[in-house]
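Dumping the structure here so I can ask a few things about it.
All protein chains but one are shown in place.
What follows is chain A.
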Amino acid sequence: MSGPLPGPAEPGSEPPGGKRRPHGMLKLYYGLPDPAGEAQGGLAPGGDPGGPTDINGAHFDPEVFLTKLRKECSLTQLMDCETDMVKQIRALDSDMQTLVYENYNKFISATDTIRKMKNDFKKMEDEMDCLAANMAVITEFSARISSTLQDQHEQITKLSGVHMLLRKLQFLFELPARLTKCVELEAYGQAVRYYSKARSILHQYQHMPSFQGIQDDCQKIMANLAQKLREKFRDGGSGAKDLAECVELLLQLDEPAEELCDEFLSHARCRLKAELEALEAELGQPGGAPITDILEFIDRGCNIFVSNMCLVIASYQELFVSREGMQGITRMAQDKLVAFVNSLMETYFSLVERRIQLEKGVGDNSLLVRALDRFHRRLQALAKLLPASNVAAEGTEIVVRAAKERIHQYLLALQSFYQDCLTDVRQSLAAPRLAGKESPNLAELLGTISASVLNQIKSVLTYVHLFTAKDITFSNKPYFKGEFCSQGVREGLIVGFIKAICQMARQFCETTGDKGGSTPPAVLLLLSRLCLDYETSTISYILTLTDEQFLVQDHYPITPVTSLCAEAREAAQRLLNHYVKVQGLIISQMLRKSVETRDWVNTIEPRNVRAVMKRVVEDTTSIDVQVGLLYEEGVRKAQSSDSSKRTFSVYSSSRQQSRYAPSYTPSAPLDTNLLSNIQKLFSERIDIFSPVEFNKVSVLTGIIKISLKTFLECVRLRTFGRYGLQQIQVDCYYLQLYLWRFVCDENLVHFLLDEIVGSTAHRCLDPVPMEQSVIEVICERG
């Protein structure tokens, strides 16, 4: 549709402005979109662009347009419209004329040009015909030449083929000789290259006898060569490069890769085993001391065994795993390597563990830590080479186990140190008596033992701290950051030791019979004070020290200081109670023997205080001194200044009571019972084995209570004559004179002694008491 008309109408040389309109109209006429025209159409009275009333539109209907105009417009508008339309029509006519004039010349010249072209083409056609004829002649000649040369060409091709074949054959025939020469010259690579070239051909023509012969020869030579290569490979003396070449050649000779891997590894195994055996020899005889120290041992292990292992792994990987064209066997080779490494490392680890277990010395462990560090470090290198093996994890496990074992050993060492301290204390308590010197100062002993134990703990902490030093490779493992500090050192070592101390203390109290009896009371007293000191300060000091040195970073539950303190206090209390019991029983035993072995019915009139009573007072005094060295005085019940007088009066009241005895009437027992019951109403019941407080007075009170109660019970089991009663009176008065000063409440002593005298009177066949003044004289005399 876009016909030739718009083409000539387009030249840009035309002046713009007036020309635009006719173009627009034409375009519109041919249905081309023209935005300008459309805008113009929009201005037309009818609106409706493209509709029957659009005067510029394609579907313009004059009837409709006129009807519409007539309907819608006023007369003036119609007039305007008419003049406008007339103007437009004129303009269009003149436009058309201009176009025709403008394009006329162009049409003429175009016609001329076409005519000229027609003539030219005719000439060209003739020349082309001539060319075609020439070409046909050339083709003919060429075909003729080819046909004449054909025969010769075929012959040449054949000849060159024969030549090639002959050369190959020559190569083949010469191959055995060449190969032999190569083998002689040790140019194995060359030989293999030759052979691999010829191999397929030989294989193809092996049915021909001559080739068969060659192949046999070659195979023989190559087998020989392979043998040599293997020997070289096995020999192992050659360097890694040679070895690699060997393996490469062998692989090219189609030797099975798996076999080669095995051979390589078994060869390596032999060497490494020998090294391990040398290492094992350094462990020394079973049960004997190791030949070298642990650092040297580990050093040797690392430098010889582990580094060789690394070399083996590296060369193996180079040979079999990471090589080009070996993808098929990579997996198999890798598996073999891992199994190989794991089995050898297992042996190595067991050796290392055996060596570590030999490390029993509990002193400085810096050697051990350094050895472990080196061990661990070298394993990291190995693990980097071979990530598939589990050596790193196992190595860490070994280090962890060694650390745990170490902590355990230190705990045992601390315990045995503590035991040794106790033994020393016992010895120093026992020895001076033989030498006749003054008995050692308990306070000094306490200071010594507590200081030396504390020092020991501190030094053990320092030793253990080495495990977590920053420059040690394994110190940043999670175990050493967390569990080692909290569970190992704090709980396992320190808390464990404190608990062990308390446990030992309890054992001193629990052992019955022979074992418990052999513990000197002074040791019990000393330990009780030690436990009490632990409760008040030492435990919290030690734990603070530990927590400072080992920053505990994990969430494991830890034993709080308070519960440990409570345990220590309980142990101290038990020890002190036990001390009171033991001392009380020692005195009780003397009193009991003295009461049981005497015939109280047939005794003579008392002249002296019995020796056993003096002994009781002496022993009590020495216990008082002993306890005074370690424990504070304690509180006494308020006493009047003249307490001896008061005791006297109290005692005389009991004497009064026993005076009633001779005048017993059938109703008298009621009176005495009433009297003693009334007396009891005013005194609290005495709890004999009650726990004591941590002070001297309380301890002494406990001991005296036990002793006097025994005295009372023994007296009640006997029957007395008159003088028996009087002897008891004397003894009790003597005790009264000396014992009141030790106890917190002297009424307690008075009460128990009154009971003794009262009970004796009851058990007396002829109760005639001795005069108080006589008693006093006897007691003062001695």
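Going forward, a residue touches a chain if its C-beta (ideal position, glycine included) is under 8 Å from a C-beta of that chain, and two chains touch if they have at least 3 such contacts; residues count from 1.
Following the convention adopted for this analysis, contacts and distances are computed from a predicted model.
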item: Among "Large ribosomal subunit protein mL40", "EARP complex and GARP complex interacting protein 1", "serine C-palmitoyltransferase" or "Annexin", the UniProt name of the subunit that does not appear here; value: "EARP complex and GARP complex interacting protein 1"
item: Candidates A:283, A:601, A:744 or A:768 - the one touching the absent chain; value: A:601
item: Chain not shown: contacting residue from A:492, A:584 or A:721; value: A:721
item: Options A:178, A:374 or A:763, residue touching the unrepresented chain; value: A:763
item: Residue of A:95, A:713 or A:776 in touch with the missing chain, whole complex considered; value: A:713
item: In chain A, positions touching the absent partner; value: 601-602, 664, 666, 669-670, 673, 676-677, 680, 685, 712-713, 716, 719, 721, 762-765
